[in-house]
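The complex appears here without one of its protein chains, the remainder shown in place.
Right, subunit A next:
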Amino acid sequence: MAQATFQEISASDFFYRNRDIAGFTNPSRAIFAAIRELVENSLDAAESLKIPPDIYVRLSFEGEASRDTQIYKLRVEDNGCGIQPRFIPSAFGQVLYGSKYKLKQMRGTFGLGGKMAVLYGQIMTHQPAYVTSSTGSAKIYSFKLMIDIQRNRPLILDRKVLINKEQWRGTIVEFTIEGDYLRARSKILDYFKQTAMVNPYANLTFVDPKGRLYKFNRGTINMPEPPKETDPHPYGVDVELLQRLIHITPHKNMQEFLKNHFHRVGDITAQKFQVFSGLTTASCKKHGKLAYQDINWSRGPNCSRCGEVLTLSAYKNPKKLSHQEIVKLMQHLKKFKEFLPPDASCLSPLGEELLKAGIIKELNPEYLVVKQRKPSTYAGHPFIIELGIAYGGDIPKKGSFIIYRFANKIPLLYDEASDVSYRVINAMNWRRYKVSPDMPIAIVVHICSTKVPYKTVGKEFIADRPEVRKEVANALREVSRQLQHFLSKREHVDREKRRLSVFAKYLPRIAEFSTTLAGKEKQPDIQKLIKSVQKYDTEKK
């Protein structure tokens, strides 16, 4: 019998072996994913300072690799916040290392993206990566790095410090990667165009291996409010997170623990929850220990039968909860109906103005209406749906609606048909709105959330959650109604124009023919008649 061999693999090893789940499926997809990860890091870095991003991306040809792949050098420069030198090696050389684990809306979430790109490049080309960054201080730091895959640690090959005379701030990442640009090209260009649409305050420049320059200029310098960091909402926690919070909390009783580590939990809610879950008990002198529904919370907890103020038993120490108790706590957190819904301050939606600006900039539509829905939640995670419908202009007629999907200001380019928006759009009764798929129509759907409900780790499409579906559907109905108004008004105006042109065409001919027939010299003046038709029309509009 063969002996089983056991082996530990590191996080970087794991992700290299399973690079599919991070989007590095094949040579054309890999090159797209690398660009996308770096651009998103740069956007995050600039936005964190509320600075309009300036991002320059260059892909240059280095040599042939195989029959249909080539070696390219990818360079991405930004004007973002920069990285402090001591974090640079790990930020780019250690998988699952990042600054974005807090709860607020950002593009990056896993602490993985940038590293996957570097890792992929390293494995395929055996070349190091170069990271140059400054936070705007007196110095610029430059690192030559590789990833020690087995140990999941950065290997620093070289480190340089330069004087930052110009007070430059930003980050430059450069490494080589093997891929198939020719096949990736259209997706990459789509990606830039759509990124420009949903980040209308960004300047994006792309130079491709043929030296072609693609520039997407910003249409505004206004930026959305940056998100505020928040604690997790009780509905959204799992046992893992509870354990971590209990581990780090300085608080010794449940009341403080709940108040300080959970989103929108105050004194009363914390008390209510503890009574509800049996973590504490409330008793009245006359009636003894009371059930949750017999307590009146309006003026401090009092007995609903005699009105007497209740005393609560001592709060527990969270650190002393057993594993079973923690599991129970998590279950009660999910069951308790009286937590306030999460607020949306941790979200940074684009807002209707910016979404409009982005769509106008990239699609130049004849008509556009956008709608931002009020914040909603699914499973304790706040989210906001922003949706736009654009008609005509540069939008082509395709025989079906053109759908642009975004999550946290990132375009989603793959698996459209699995996305909840696609399903909502296709389930809609368009005839009711006198809208048909063969009109030149683009629909833009943006979901912002601290936790975007991606169906897979590939971050390509949004799961069909009833809460999300409902918000998308409502937003879609609202904008469609307005589109319908626009279309019917336009049809009316067109009709009037056509009407007017008929009179303008025929009245002069009638004048001409009748003059000849009557044997007159001078044609009658018909301008007044034509004008009378016109006046009538403008009144009607």
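Here is the rule we use: contacts are C-beta pairs under 8 Å (C-beta built on N, C-alpha and C of every residue); 3 or more make two chains touch, one makes a residue touch a chain; residues count from 1.
The criterion applied here is as follows: contacts and distances are computed from a predicted model.
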Hidden subunit of the complex - UniProt protein name among "Type 2 DNA topoisomerase 6 subunit A", "Aspartate carbamoyltransferase regulatory chain", "propanoyl-CoA C-acyltransferase" or "Nucleic acid-binding protein": "Type 2 DNA topoisomerase 6 subunit A"
Interface with the unshown chain - residue positions in subunit A: 499, 502-503, 506-507, 509-511, 513-520, 524-526, 528-529
